Each structure stands twice: as structure tokens, then as C-alpha cells.
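Single-structure report; data block below.
Apart from one protein chain that is not included, each protein chain of the complex appears where it belongs.
For clarity, chains are labelled A, B and C in written order, and residue numbers in each chain start from 1.
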Amino acid sequence: MAPNSARLLPMTAVDLNSDLGEGFGVWTLGDDDALLDIVSSANIACGFHAGDPSVLRKVTELAVERGVAIGAQVGYRDLSGFGRRFIDVVPEELTNDVIYQIAALDGFARIAGSRVQYVKPHGALYNAIVTHTEQAAAVVEGVLRYDRSMPVLGLPGSEWLRQAESAGLATVHEAFVDRAYTAEGTLVSRRVTGAVLHDADEVVARALRMVREGSVVAVDGRTVGLRPRSLCVHGDTPGAVEIASRIRSGLVEAGVDIRAFVDLSGSHPHG
Amino acid sequence: MAPNSARLLPMTAVDLNSDLGEGFGVWTLGDDDALLDIVSSANIACGFHAGDPSVLRKVTELAVERGVAIGAQVGYRDLSGFGRRFIDVVPEELTNDVIYQIAALDGFARIAGSRVQYVKPHGALYNAIVTHTEQAAAVVEGVLRYDRSMPVLGLPGSEWLRQAESAGLATVHEAFVDRAYTAEGTLVSRRVTGAVLHDADEVVARALRMVREGSVVAVDGRTVGLRPRSLCVHGDTPGAVEIASRIRSGLVEAGVDIRAFVDLSGSHPHG
Amino acid sequence: MAPNSARLLPMTAVDLNSDLGEGFGVWTLGDDDALLDIVSSANIACGFHAGDPSVLRKVTELAVERGVAIGAQVGYRDLSGFGRRFIDVVPEELTNDVIYQIAALDGFARIAGSRVQYVKPHGALYNAIVTHTEQAAAVVEGVLRYDRSMPVLGLPGSEWLRQAESAGLATVHEAFVDRAYTAEGTLVSRRVTGAVLHDADEVVARALRMVREGSVVAVDGRTVGLRPRSLCVHGDTPGAVEIASRIRSGLVEAGVDIRAFVDLSGSHPHG
Partner (left out) sequence: MAPNSARLLPMTAVDLNSDLGEGFGVWTLGDDDALLDIVSSANIACGFHAGDPSVLRKVTELAVERGVAIGAQVGYRDLSGFGRRFIDVVPEELTNDVIYQIAALDGFARIAGSRVQYVKPHGALYNAIVTHTEQAAAVVEGVLRYDRSMPVLGLPGSEWLRQAESAGLATVHEAFVDRAYTAEGTLVSRRVTGAVLHDADEVVARALRMVREGSVVAVDGRTVGLRPRSLCVHGDTPGAVEIASRIRSGLVEAGVDIRAFVDLSGSHPHG
């Protein structure tokens, strides 16, 4: 990276986040060990849709050993659906479910010498609170009650981040390096062909562009501005881990620091 | 209570503890509201055998409002068995199950302005660790890891308290005012006729004797010494709440302070 | 009941159905024993939102002893929410969840000398499939696959009964004697004041009118036609059991037979 180009870069560091701790009992999912060498922030399942206590213990300890930030991957109480099905939970109960999950994970984080450092809702809850006003408010309320200094991670433009910001929580924008975007900067639905990118080179190029140029090329060819402080990578298939690893190398080779957003200075108002 | 008898009393204050927060979802068990006016320490279920997050939220808030100490009623993961069936959990997993439960409840306790102040295992786990060396060690390890300043409540002579004490935890002895004792100071098995006392007057008299004279009359008529710092009362039937209320009045009228053991000075080495 | 009016009555027998078997483990809900003396059809929970195997065993045996028909009260897999929260289950999975529940209950029904004789979805699933096309189809598919001779019970005008009928299942209409109706014959939302009737005399009078005159007076005073072959009564509070008992007596005294709809001749095309 030439010194003069550095001056123009809007960002020279970015966070990589991924879902971890998603096993349960005898069942495993994803390669937590490999991912912890790739990401800077681990969204760890808290037991409601995945993640039993022994999984939480192990993943939090490994995360702390490797300097990876710990986030609470809160979700609906739905082991059989892996939290991927919308549940019309009463907001007051959802708030309490969120508190319970953060607190349980925080116990293991503290034992490992750290803390839960942020919250990122999972699956159907993540999707619901992009627009579901009451549930978004319920999750915000849960975080506020537990620790109002805790930042939250989410989709730019979501009800979740809007309400969190109004409530005084620090909000962090994330982008998906393997997902197609619309010209409005939203994600193309997974049901549309081409919504998920599988070509490693293309994904790495997109990651670089997001970080260095602050933009992504939408499905219609237009360039959309976007300032993610964190990039979400996947690890629940062997191929995904390989791509995640390529993304990391690509960024590092381009001179981008991979650093937990909780350690990044607040140079980006919302990112 | 005559002044001169007061001088001889080994104890003028005692804790009353009971199980609370044992509902789950639509289902309720016991009268938490009534019990919180009777007891000084609430053993609150943590979600594994009973107690969903909204129950935990409500009971911890009420307990704090009324100045009742909060204890973690940790148990086996067994909703359908209410934690009343021994489960041969691997010790490492049991330790993590205990941490998870304490931490989850602690989240609600802190939100309510307090903390989990002690641990009392529930049901089959309580019974198992009277003698089960590995599981007793596993629960002790869980408490130690979570907070080594947290006292534990249990049966005098149990492996649980023995190991907790060896590990440096503060241990508190409890007695059961409605249970028959053997001459050795152990509980008569529930399977034996007469093991559980139902006469309110007799139970109140026993409570008073335990507190004031430090003894109980065993099934064979012998007097057994016993120095409980806490008396366990039950509340899972309407009649039980009435008896618990009678016990409290009886003690108070006799000049005994009902006070959470966590607030009692350490005048009794093990109690 | 005057002889000449009797000739005009469209119905001299009706089924009473209620939810039973809704306990789980140590927790109970409703008075199954009392209700089995009142109703002619028991909607028995199957384990997903309530009802553990020992509850199923006991209730099916009691139902058979007393000649009460056994229906499968299928619901979402949601113990903590008692099946009262909509879950956006994938239709194929919902079909399999329905089959699993019917089959499990059927095991106990057969042991008791009977069979599951009909299906009535519970709670949020009941409400969802009034309009949710895919989930209605999924439940219909589950019943068809399990036993296409099995009738289904539900709300007149619902997507559930419409699709069931199209698929060739026998459909049975039910009415709610303690709920206010709109002039269109739909239920007034529980959120509206006056939606649920608590006066026993009024409820009994409505039950009689539904059965004898085939109508109900809507909230705006208009008379709405309605031909339920089954009346749903509630039993999850002591007061509810008392009202249910009054409804039965009122009907019996008026000369109406209380008889399981599965035993009624098919004089009503949809009821």
C-alpha cells in the first residue's frame, strides 16, 4: 500500500465477525477453532437456539486466548429451528430472553477474563428486527437493561440500529461480503438467484472494495456507498471457512488491519 | 421471652429460605408473592428445571423490593422431571451448567439492583451431592469459578458442604423444620411413614427448638444437636404457605429475628 | 321445551369440547378430571406445547373410561410459550410436527382401547390457520397423511376448514359460547373490552340459543346464523369449570343430548 494512497483511504482497519459456538451437545456446527484464527469478533450462541454451557465455556476461553472480542448471539428460544423461524414473542418476554442469554454468556466471558462486549441478534430475530418495531424495541431494552455501554451490531438502516441509537447505545454497521446488494443498499433476498456469492475471488474483491472505497456494486451495476465497520463472514461449511480465510488474507495483504470494532477508534459516526 | 433466658440462647436470629420462581411459561408453582413476605432468602430457579426468564425477572425484582436475599437454585437440565431425577452428568458439564444458571440469574439480580448472593442446589442434585463426590466437586467448581466469595447453602454433613469448605467457600447449614430426623442427625427418608410433618403446631415448635436450643428430637426420642443458620420452609402448596407463615410468626413472637444469613454475622463456624 | 317447538329445532344434540392434558411434568393446568365429566370431546395436548407422556397416558385412559372422544390438540413446538406464539415454521416441517404429535397421542389412545378420533389445532396455530394459507395446508397435509378418515374441528370460515374440506377431510364447526361475535360471525378480538363473557347465565343462554335456534346475537345486536356441531368450553380456571358445568346442565335440562360429534350422524353438511 503506497503512502499516498493511504491518505485517501476512508478506512485502514476493519472488524471481521462470524457466528461461533453453534453446536449443541453431541452436535457440532462450523469450525470454531479455524474461525477464531480468522475473525476479530465472535458472535457466540447463548443456548436458546444453539450453544450449550460447555460450548460457551470452550469458545469464550478460546476467544479470549486469541484476542477475539466476544459478542452475544442472542436468538429466539428454538433449538429445533436453530432460531431461524420468526416467533411472535411478547416484547416483555423477548426482553427477558435477551437479558438471560447475554447474562449467561457473560458469566463464561468473565470467567475467561473478558466480558460480553457487544450484541448481535441471530437468524430470524436478526431479520425480524430490521422492520419489527416492537421486537426491535424489546431487544434494545434488553441490552439497555443489561449494560447500556454495550455496543450493538447490525444492518445499516434497520429498525434495530435506529432504535438502539435513539436509546443511546453505540451502534456498529456490518456488511455481508458474500451477499448481493440492491441499489438501495439492502440485501437481495436469498430466494433470488445470485443472492449469495460463492466465488472466493469475487468475495475477496468485494470485501476490499467495501473497506477501501466504502462501496459495493449493486445487482443493477450501480455503485452503492456503504461504510461497514465490521464485515460478516460465514463458517458453517468447510468452503465458507476457506473463503473467510481468503478474505482475511486479502485484506491483510492490502494493508488493512483486522481488528475488533470494540478496539477501533470511533472515527465513523455509525459504523 | 424472659431476659434471663435470652442470655442463654445460642441464636437470636435465623434465616428462612424457600424455593421460588419455579413456574415455567403458562405454568405456575407455589405462591411466590406470599412467600416473599415470609422468607429472608429466596432460592430462585434458574431455567434448567424451572423458571423461565420472565419468571426470573419478576421474582428477582420482588425479592429486592422486599429485602429478600437472592440465591441460585441450580439444578439438572430437566424440565419434564423438575430436576427431581438424578442425571449422571459428566462433572465438567455439570460445572458449566452451574455457571450458566448462576450467571443467568445474576443478570436479573443485578438489573434489580442486587446480586446472586448464594447457591443452593435443587432436588435430585441437592440429594446427589450429599454423597456423590464428583458431582459435589463439580458444583463447588462452578461456584468457585463464578465467584469464590459466594456462600453455599446445604445439608450439614454433606459432601457438598465438606468440599465447599475445603475449597474456601463460606458454607451455611440448613435444617428442615417439617422433616423427621434420625438420631444421627440425618433426614428420615420420605419413603418412611412420618418422614414429613404436617401438623403446624408441631412444626412451629420444632423450628423454635432448633433456633433457641440448637436441637431437634429424633424419631427414636433422642435429642440431636443441630445449629442451622437457615431453616428451609416449603411453599408449593397452599397449606405449606400457611405453615411457613406460622413458623415465621412463631419465631418472631419468640423474639427471634428473621434475617437473611448473608446479613448475619459469622457467629457460627459452619452454620 | 314445548313439544311443538321441538319439531322445529335444527339440532337436539351437540358436542362439548375442551382442552385437556395441558400439564407438563410437575406443573398442572386445568381440572382434567372435572372436565371429563362435562365434555364429550377432549382435545388432548400432545407434548409440543404441553402434555408429557404420563399426562397423555392418564388423560387418554380417563377419557376412554368415561366415553369421551379423544382429539389431538396439535400445536407449535413451544413449551415456554404454551403454543400461544405464532412460529413461522416451514410448511414441510409443520406437517411432520403434526404427524408426530397425532401419532404419539394415538399410541396412548390405542393402548386405552380407542383411537385419536379428530384433530383440533391449539393456540397460535389455531389462530394462524384461520388465514395462513401455507400453514393451513401443512396441517391438513399432516392429517391426510396420518389418517384421511379423521375429521377436523375448527372455526367456520377458516382457511383451515376450507382446505380440509377441499382435501376430502370431514370438517366440524365449533362455536365459542363465552366469546362475543361480530355481525359477520367472526370472533371479536380478545383485545376488545367485552370480547370474553364471564356471566354464567348469559353464557348458558347463548349456548342454548346456538344449539336450539342456530344463532347468536352479535355485538351490534344483530342475529347471526351459526350451526356449530361442537361448543368449545374452557376449563383452565376453577370458575371456567363451574361455567362449563352450568352449560352442560343447562343444555341437558333443555333436552339437548351432549354427545361426541364423532358419534353424531352427519345431518349437518359442515357442522
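Throughout what follows, a residue touches a chain if its C-beta (ideal position, glycine included) is under 8 Å from a C-beta of that chain, and two chains touch if they have at least 3 such contacts.
On a predicted model such as this, the values are computed, not experimentally measured, just so you know.
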Who touches the missing chain here, C:103, C:167, C:224 or C:254?
C:103
Contact with the hidden chain (one of C:146, C:160, C:176 or C:261):
C:146
Looking at B:81, B:107 or B:121, which makes contact with the chain not pictured?
B:81
Among A:24, A:86, A:146 or A:261, which residue is in touch with the absent chain?
A:24
Had the left-out chain been drawn, it would touch chain B at residues 77-78, 80-81, 85-90, 93, 124
Of the residues in chain C, which ones touch the absent chain?
47, 52-54, 56-57, 92-93, 96-97, 99-108, 110-111, 145-146
Considering the entire assembly, which residues of chain A contact the chain that has been omitted?
23-29, 50, 52, 79-82, 84
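Convention: only the chains that are shown with their structure count from here on.
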Centroid from C-alpha atoms only, then distance chain A to chain B, rounded to Å. What do you get?
42
Residue numbers of chain C (touch at least two other chains):
80-81
